[in-house]
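On to chain A.
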Amino acid sequence: MERTTKFVQGNEACVEGALYAGVNFYAGYPITPSTEIAEALSGRLPEIGGKFIQMEDEIASMCAIIGASLTGHKVLTATSGPGFSLKQEAIGYACMAEIPCVIANVQRGGPSTGNPTHVGQGDINQARWGTHGDHAIIALTASNHQDVFAMTVEAFNMAETYRTPVVLLFDEVVGHMREKLVIPAPGEVEIVDRLRTSVPKGVDYRPYLPREDGRLPMSDFGDKHRYNVTGLYHDMWGFPSANPKIVNELLRHLVDKIENNVDSITRYKEYFLDDAQYILISYGSSARSAIHMAKNRREKNEKIGVLELQSIWPFPSELVREKCANAKAVVVVEMNMGQVLAQVKAAVDEPNKVFLANRIDGKLITPTDIKGLLRVIQGRGI
Partner candidate 1 sequence: MAVQDYLRQRFFPHMWCPGCGHGTVLNSLLRAVEELGLDKNNIVMTSGIGCSARISGYVDFHSLHTLHGRALAFATGVKMSKPELTLLVPMGDGDALAIGGNHFIHAARRNIDITAIVMNNRIYGMTGGQFSPLSGCGIKATTAPYTTIDNNFDVVELATAAGATFVARTTTYHAKEATSLLKKAILHKGFSVVEILSQCPTHFGRKNKEGDAAQMMENYKNITAPVGSKALEENPALWGRGIFVERERPEYCTEYGKIVELAMKGAAK
Partner candidate 2 sequence: MARQKLKELEINRDWCKGCGICVKFCPKQVLELDNKEKATVVRPEDCIVCKLCELRCPDLAITVLTTQEDDNGKND
């Protein structure tokens, strides 16, 4: 089989990535600017024997994909800010019960119904802390369609590897923009399949007992092992427990399995960082403007570089600290009031050299917007 080239929207690139990764169950509720994902999968999934269901709301959608994951399916739901809020309780459930699933959030602006057809990146912290209680989460993002495809495949792979929900934080511009996408040939990109237990029938299967490599082999509902899944703290058989030792160990496990693997989870791209005096840190569609701007300034011999984050949670603090160590200034380019900015400030040695170039008016931040701020930082006037 060959690679195929398509000219598609970002949302379609996400669909192609999901199908490449093996998605075979989707449940969702329409919301701009994510709806094209549902529309495309409603046609594509049954063609491969998969299932698509439009649920009554986002809460139900999130619950349904968790149910379907337990029967051994690779599952996806897609939404935007308001729907993402509704999914949060069930996302926490998936964290606690360690159910692989992927949630795409094609971000729009603002709290509440916000700015439905416009771009925003305001859900960075919601992705991290939207659900209640301590937990860890993986969130990936992308600035172009090839990367939307790649990060979607990665999201499914990480969901299986770490038995956890993975959030894809796209945004309206990336979701709706049309661009070339080359779909790799089958087998060209590694796919992580569901790890199923080898424990034979009749032998005690412990769904929450990690193997030596930390992974937890699963057993499909309907298969030979009958066990319990709950959102309560539970023992290694999945049965509720309030035993302080079990509670303590489980929470640490849930956080550590992700935070301790930040190096393996971290995805990023860098542009002209080697000698950069000024570093732009960005992600998603904002990163397009940051990269564009840096390329232009390089032509004028200005030492500007870009660190494009493709994984936001767990936050790659060490990477950011190292890359920014010799910079005169760091500018975080994003379309919110400074959600990644706070992480960068916490990560670097000199937080007072970190600045924010943002736009929060529903318009894509432009290279000119970034240039303006940079001139101020460089003391070259406005």
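Criterion: a contact is a pair of C-beta atoms (placed from the backbone, for glycine too) under 8 Å apart; a residue touches a chain by one contact, two chains touch by 3 or more; residues count from 1.
The set was built so that all candidates are chains of the complex that A comes from, given by their letters.
These numbers come from a predicted model, not from an experiment.
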item: For chain A, as assembled in this complex, the candidate in touch from 1 or 2; value: 1
item: Sites on chain A touched by candidate 1 in the complex; value: 25, 27, 43, 46-49, 51, 53, 55-57, 59-61, 63-73, 75, 89-90, 93, 220-224, 226-232, 239-240
